[in-house]
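Shown here: the complex without one of its protein chains, the others still in place.
Order as written gives the chain letters A, B, C, D, E, F and G; numbering starts at 1 within each chain.
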C-alpha cells in the first residue's frame, strides 16, 4: 500500500536525495513531496512575481505566503511528514511545519543529531519516530510498506 | 464579548505580566491561559512524577508529554494564541505552538523584534498581526473587545 | 433556549439598533455580536496600532486582519449570522462574511431591498430566510425562541 | 505534484483562457475547474429545467441552487481557488465564493486592479496572493509546481 | 453530569410532557429542547413573516427553512436526540431529523410501537435504544445521569 | 469534471435505470452508486448470513446494519445524493438518507410528485433541486457537467 | 483553568475514589466524569428497561448501547481520559475507550502495573503519560492546573 510523504526542514545537506534514493533502491510505492529548496528563489519569489517592496517585512511576507500555498497543500495531503533539523540557523519554519502537521493530525518522523534533543523535546514528543539518519527513515518506510 | 487567549513562547521577560496588567487596567473581558513558565519545573516534571530515566531523551520526552497535556488543551480552547519570540535560545516549541494553532484554525498574534523578521517569515505570514510590544497587543485586544 | 447572532453588513442605517431593541422589547434570550461599525476606526486600526505604511495596500491589509480577528471569531461562535446589504458601496465584505458562514456551516438570514434580488441570488439561495426589514428578523427570532 | 484549481469571478474578459493557455504552455500538471460562464444559461437554468416562476426571486433561487451544486462541489475539491474581480457589476457571488473557500480552509489567490484594493481589503487579507494579471497567476502556479 | 436532549417527531400525543415531567420528578439535570409543536403556526410561519406565496411549494419552503433554523441548531447542540414515530401521517421530517443526527454524530433514542418495527429498521438500527414508552426513556435518562 | 452520485429511495419504478441511461446517452462522466434494490434480499440478508432470529426486531436490525455498511459508505463518498419518494409505503429510510446527507454536508436532489410537497417540505427545503422526473435530473447533471 | 476528566477502566479497586479525594485535597478545579461502575446494574440495564431477551448476545447488546450513550458522551466532552487496567478480566472495553479517545483527539493518561507493559504497548504509546498509581495522576493534574 502506498504512502505520500513530505520532506520538510533543513536544506543544506543531501538528506532528501538519500531518502529518495533509498525509496528507489527498495522499490517502495511512496510518493515524495518537497518544498522549494532553492534558498534564493524561495526568498525572492514574492517580489519577483508580485512586484517590489520597500519594507523587508512585506517582501518576506509575500514570499512566505506563496511558499505556504505549496507547503500547506503538501502537508495536508501527506500520510507522514518527515522533518530534519540541522545544527545551523533558526529553522522556525521546520518547527512550524511540525506544528501544522500535528494540528492537522498528520504523523511526523523527526530527524536530528542527539545534541538537539533538549530544544526539540516538544517537537519530538509528538513524533512517531525520532531518527538521526536518512538510513533509519528508509528502514521505517520499508518496514511499514 | 469575551475572548480566551493563550500566551505562548519566550519566558525570560515579563511580557505576560504586562499583557495581564493591560487587560486588568482596561477592564477587558478576556481569560488568559499560560504554559508552566518555571523552566526548571517544566524540564523535570517527567522524572519528578513518573520516575527517573538514564537517557536524557526519555527524561525530556516524559516532561514534554505532560506539558503538552496542558499546552495542547489550552491552545485548542483559545480564540487567539499570542506568541512571543525572544532573541535567545532556539524556541522551537514557540514555533511549534504557532503551527499547532494554524493547523487547528486558531488565529495567532506574533510578537518579536524587527531583527527576527526574516527567520520568522513563515510564522508571521500566517498571523493576524505581527507586533513588537505588549502595548500593541493590548491595543488590539481593546479594539476587538 | 438562547441563541447567539452576529449582525454583519451595512453600517449606514440603524438596523442593528432596531434588532437589538426588538430583542429587548420581546425579552428574547439572544446574545448579539457585531463588528466594529465605526468606519474610520475600522479603516485605520492597522496603522494606528502597528505603525504607518506607505502603500495603501498594506495599510488596508493590516486593518483587515485585525478586524478579521473579531469578525471570524464572532461568526464561528454564532448560531445565526444576519447580514444586511444596502444600496450603496460594494459591500464585498458582507458577501465574504456570508460565504464564511456557509463554509463553516453557520445558517444565515439575509436582509435587503427587493431591487437587489438578482445580484444577491447566490447569497440568498444559501440563506434560511431572506428578509427586507428588521421587523421581519425580529419576528423570526421570536418564532424560533 | 498536481494541483486542482477553481477559477471563480468575473466572466467578461478572457482571463480564464489566459490561465489555461499558460498551464498548457508550461506543461503544468494542473486540473482547471470553472463555473458555467454563459451568463444567460446560468440565469435561466432554474426555470429552464424545473419550470416557470412568476416571481423573479424564485426564478433566481432555483438557478442559483443548481449552479451551487457545481460551484460548491468544485470549491471543496480544489487545492486553490483563484477569483478575479472586474470593475463592473456587484460581483457578490465572487466575494461569496472567496468566503466559502476561506470557511472550508481552501487557499485563495485574488486578482483585481489596484483601484479595487480598498473595497476588497477583507477578501485580499485572507488570500495567499493578490495579483493583477493572469501572467502573475501563471508564475505562481509554475513556482509551486 | 448534565445532558441536553432534543425531542423530535410526533406532535399529537403528550409524550414530550411526560418526559419533561419525568425529568422534573426525578430531579435530573437535563435541558430539554423542542421544535415548535403548534402545527398551524409551524405551517404558516413562512408566509406570516415573509409575505404570501401563490405557489404552495414556496409557502412550505419558507416555513420549513425558518423551522430548520431552530431544528438544526437544536439537534447540533444536543447530546441525545429522542424521536417518536406515531401511527399516523408520513412523518418524513422525523426520519429526516434522525438522519441529520446520525450524520452529525449525535446519538438517538427512537420511540414507536412494535407495529412500526419493519419500516423503521434503518432508523432503529442506528439508534442507541429503541423504546415504546416515555417511561422507558425516563429510565434511560435516569440511568445515564 | 466527474461527479459521483448515489440514487436513494423508491425501488418500485425504473427511475434509476432512466437516469443511468440518460448518463450513457449524454456521455456524462458520472459514477452511479445504488443501494441493494432487491427487496427480498435486502430484508433477509441479516439472517441469511449471520443466522436466524426469533424476534423480528433483531432480524430487521441485522439486515439494516449490513445494508448501512453499503449505504453510509456510498452517501459519504458521493458529490450528490438523489432521492426519489414514491406514493406508497412509509419510505422512512429515504428521508433518513436525506438527513444523513444533510448532516454530512452532501447536497441532495429530491424527486417526487407534486402531491407529496407538503409532507416532504423539510426534506425539500434542504435540497439543491426538487424535481418530478428523471429527465429533469438528467438535465441538471448535464448542465453541471 | 479547569479541566474535565473521564475515569475509564478497572472497577474493582478504589482508584477513582483516590483521584477524586486528591482533587478535593488539592482544591483543583477539575470536573470528574465516570461510567456506571455498578457491575450488575451495568450488565442488566438493557433488559431491565427495554424488556427481556432470550439470546444473551442481545441482552448484552442492549446494555452496551445504553452504557455507550453515557460513555461516548463523556469521553467526547473530556479534556483528558484516564484509563486504569487491572490484572484481571479482559477489559476490552477499557482498551476500546482508549481507542475512541485517540480517534476523537482526546489525550489519555494510562494507569497499570509494570507487568502489563507489553500487552498494553499500543495503548501506552498513544498516551500522554503512563502511570502506576492514583498519586501520580494527581501529581500530573496538580502540575497542569
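To be clear about the criterion, a contact is a pair of C-beta atoms (placed from the backbone, for glycine too) under 8 Å apart; a residue touches a chain by one contact, two chains touch by 3 or more.
Only a predicted model underlies this, so the values are computations on that prediction, with no experimental measurement involved.
Q: Of F:15, F:74, F:102 or F:128, which one is in contact with the hidden chain?
A: Only one listed residue reaches the unshown chain, and that is F:74.
Q: Among B:27, B:40 or B:54, which residue is in touch with the absent chain?
A: Going through B:27, B:40 or B:54 one by one, B:54 is the residue touching the chain not shown.
Q: Spell out the interface residues on chain A facing the chain that's missing from view.
A: Missing-chain contacts on chain A: residues 1, 3, 79-80, 107, 109, 128-131, 136, 139-140, 143-144.
Q: Which residue numbers on chain G touch the omitted chain?
A: Touching the missing chain: residues 56-57, 60-61, 63-65, 67-68, 71, 85, 89-104, 114, 117-126, 130.
Q: What chain F residues would touch the chain not displayed?
A: Listed in rising order, the touching residues are 31, 33, 36, 41, 45, 48-50, 62, 65-70, 72-74.
Operating definition for what follows: only the chains that are shown with their structure count from here on.
Q: Quickly list, by label, the chains bordering both chain B and chain D.
A: A, C
Q: Compute the centre of every chain as the mean of its C-alpha atoms, then state which one is farthest from the centre of chain G.
A: So the chain farthest away from chain G turns out to be D.
Q: How far is the middle of chain C from the middle of chain D, if each middle is the mean of its Cα atoms, in Å?
A: 23
Q: Give, as an integer number of Å, the spacing between the C-alpha centres of chain E and chain C.
A: Spacing between the chain centres: roughly 31 Å.
Q: Would you give the residues of chain D that are in contact with at least 2 other chains, written as numbers and ranges?
A: Within chain D, the residues that touch at least two other chains are 65, 67-68, 130.
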